[in-house]
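Then we have chain A:
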Amino acid sequence: MTGPLALFRRDLRLALRHGSDALAVVAFFAFSAVLFAFAIGPEQLGGVAAGAAWVIALLSVLLSLDRLFQADYEDGSLDQLALAPAPLAAFVVAKLAAHWLATAIPLLFAVPAIALLLRLDHDALGALLVSLALGTPTLVILGAIGAALTLGARRGSVLQALLVLPLEVPVLVFGAGAAFGDPETIETAVTVLGAMLMAALAVGPAAISAALRAALS
Partner candidate 1 sequence: MSALVEGHLAYVTGSYLAAGVLLVGLLFAALAARRRARRALAGLEERMPASTKPAGTKKEAGA
Partner candidate 2 sequence: MATRNLHRFANPARFMRLAGAALPWCAGATAVLFAAGLYLAILASPPDYQQGETVRIMYVHVPAAWMALFVYVSIAAASLAAIVWRHPLAELYAKAASPIGAIFTLLALVTGSLWGQPMWGTWWVWDARLTSVLVLFFLYLGHIALMDAFDDTARGARAAAILALVGVVNVPVIKFSVDWWHTLHQPASVLRLDGPAIHPSMLAPLLVMAAAFTSFGALVVILRLETEIARRRARRLAAEGAGG
């Protein structure tokens, strides 16, 4: 393993080999929609469908990031990455890109089925897909900040959720705002989602590598 690109390929290959991990996230996503149907009842489901889909997508992404750095931390490869000539942030970006491809893309493929279960209006499906495609990378970056900060903590995953959920409020607001597909607001919402992704890309990798270094020291 030499550069960030090699890490990206390794992580992607690992994710494909253990396809059941991504499948479990998709299954969680789908069954959460079923839970919504059981809790709210099929009649009123359509009105909340876009928002519900966004909430369960957010939770699925957060859940998938639970042990993002754990294996690398335990087997010492994180130490090697920190000492490598390429900056740690580059490795972080590679790892997150691989994770997004391996878990968020299957999630997006499951969205039409989820929309069906939630009785989402057919015309709104496009807006939901676009907003999720733009929003999930930001969710992956924010969740990874939480995963890096809680590395080695007692009760890691609950703490990670507590740290990350308040930070994800803006993504949810504009994501769901776009997904409800009101023609007057959708343009603003999509623009802001894109801007938040840019900002997260600018700040996130630096914050994550700082948190990883704090865990290693």
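Keep in mind how these were chosen: all candidates are chains of the complex that A comes from, given by their letters.
Going forward, contacts are C-beta pairs under 8 Å (C-beta built on N, C-alpha and C of every residue); 3 or more make two chains touch, one makes a residue touch a chain; residues count from 1.
In this text the structure is predicted, and so the values were computed from the model without any measurement.
Trainee: Using the touch rule from the top, find which candidate among 1 or 2 meets chain A in this complex.
Mentor: Candidate in contact with chain A: 2, the rest do not touch it.
Trainee: Taking the touch rule as given, give the residues of chain A at its contact with candidate 2 in the complex, in rising order.
Mentor: Residues 145, 149-150, 152-155, 159, 162-163, 165-167, 169-170, 173-174, 177, 185, 188, 192, 196, 199, 203, 207, 210-211, 214-215, 217 of chain A touch candidate 2 in their complex.
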